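If you scroll down you'll find the structure; I have some questions about it.
What you see is the complex with one protein chain gone and the rest in place.
Up next is subunit A:
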Amino acid sequence: MIFEKRTERILVPMFFMVALFLPLFLESNSFFVGKVTTIIILSIFVMSLDFLVGRVGLITLGHALFYGLGGYLFVILAPEYEAVNFWIYTFYICGISALIALITGAVVLRTTGIYFIMITLAISQMMFYYFFDSLEFGGDDGVFIFMKPETSIFGLSFLNLDDPQHFYYLTLFSLFNTLVFFKVVLRSRFGRIVEATKQNPDRTEALGYNIFIFRLACYVIGSTLGAYAGFLFALQYGFVNPSFLAWEMSGTALVMSILGGLGTIYGAILGTFTYEGLQYLFEHLTEEWLLFMGSAIILMVIVLRKGIAGYLEKLLEK
């Protein structure tokens, strides 16, 4: 069983059951379907960050670089007025993102601690300003995506990305796969060494493991999934702009992951939904929602300590 904790075994099926039937109840309200779709996409992004920060021990402030890349790579690669194949472009985008992660990772992972935080931030800011100033990619306005990809496999098409419900199920399916993937990887032999490296890097090296390679592999995995989330987000809204790779994006995702319970993986879903839920609530209650939002987050992080997942585990595990 890849879900080792009781909390996970209760929460994960519960969440996906509710999520599976949600569009049926919200049929008349496509705004909510869209909103939940966005939060699910964000959850994938936050989960990939949670893996890197909470499980590998790589505190990156530049994860949004890949979120943005996911979107920009699509507009760079795909012809403007032609529907390309979704699966093939997912493959391209993930492949190129993985390559970019491999190259940037080989540089940033030479540093540790505060230097790692700074250099990841610097690289993502560099890309931010590159796209911000680029005429070709619309500067700070970004680029529109006029044609959504089609999704046929061997001529068979069962998914229409223009249909919000179809798109919703695609993102939900992606989130589920991401969760299972991370869980499997962390339980694997590879995962054992990743866990060891996080707990005690010096000892792991003294035991003969090249910890640089393990970290690099994780960096590539996490970054690629982050890019995939960015790609989905760009498809949902039909545009991509520099705010995708702004540092605020990395920062918010980090807060969501801490709020959910750093390193718990499934906590990323809890954190993202709670954060977005609170924001929605405060936005509709008051003009000064940012103030309330900030206070609420700080309070929750202080009171819960190990995040929402940590709190629930305290209740549910014996």
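One rule holds for everything that comes next: a contact is a pair of C-beta atoms (placed from the backbone, for glycine too) under 8 Å apart; a residue touches a chain by one contact, two chains touch by 3 or more; residues count from 1.
Everything that follows uses one rule, which is that contacts and distances are computed from a predicted model.
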(request) Identify the UniProt protein name of the omitted chain, choosing among "ABC transporter ATP-binding protein", "NADP oxidoreductase", "RNA polymerase sigma factor" or "Acyl-CoA dehydrogenase". (result) "ABC transporter ATP-binding protein"
(message) Going by the contact rule already stated, which one of A:Leu22, A:Ile59 or A:Ala196 would touch the omitted chain in the full complex?
(response) A:Ala196
(request) Among A:Ile10, A:Ala122, A:Val184 or A:Leu291, single out the residue that touches the unshown chain. (result) A:Val184
(request) Please pick, from A:Met17, A:Ala122 or A:Leu207, the residue that touches the omitted chain in the full complex. (result) A:Leu207
(message) Using the document's contact rule, name the residues of subunit A that touch the chain not shown here.
(response) 184-185, 187-193, 195-196, 199-200, 202-211, 217
